[in-house]
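With one protein chain held back, the other chains of the complex are shown just where they sit.
Right, subunit A next:
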Amino acid sequence: MKIKVELSGGLELLFNKIKTHEITFDDKKSIPLKDLIIWMKDNLLTERENLFIVDGTVRPGILVLINEADWELYGGIGYDVEDGDNIIFISTLHGG
């Protein structure tokens, strides 16, 4: 499966300043969003993981969109990411 992860609102600064990441999982047809976040922490995050992940989920104040839609429409952290999905993480912290 191949998915796209977008980071914005300053969050990309924690991921080596790269805004878009194309991720391929050869051995999977879907992956729980919770596991994807852990995978991102282990493989993409370059600094201060506590600014992205807290208690196994994204830090409060980080907005998650699944294919441009609010993740709450899809069950939030319980969503299973599928092939072709676009997961967007936007930091709403300290902006305005």
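One rule holds for everything that comes next: contacts are C-beta pairs under 8 Å (C-beta built on N, C-alpha and C of every residue); 3 or more make two chains touch, one makes a residue touch a chain; residues count from 1.
FYI, contacts and distances are computed from a predicted model.
**Student:** For the complex's missing chain, which UniProt name, "[RNA-polymerase]-subunit kinase", "Small ribosomal subunit protein mS26", "Cytoplasmic tRNA 2-thiolation protein 2" or "Exosome complex component RRP46"?
**Tutor:** Looking only at the record, the undisplayed chain corresponds to "Cytoplasmic tRNA 2-thiolation protein 2".
**Student:** Given that one chain is not shown, which residue among A:M1, A:I23, A:I38 or A:I90 touches it?
**Tutor:** The single option touching the absent chain is A:I90.
**Student:** For the full complex, which residue in A:E12, A:D35 or A:E49 touches the chain that was left out?
**Tutor:** In the full complex, the listed residue that touches the missing chain is A:E12.
**Student:** Which parts of subunit A face the unshown chain closely enough to count as touching?
**Tutor:** Residues 8-10, 12-14, 47-48, 51, 59-61, 63, 65-70, 72-74, 82, 85, 90, 92-96 of subunit A touch the chain that is not shown.
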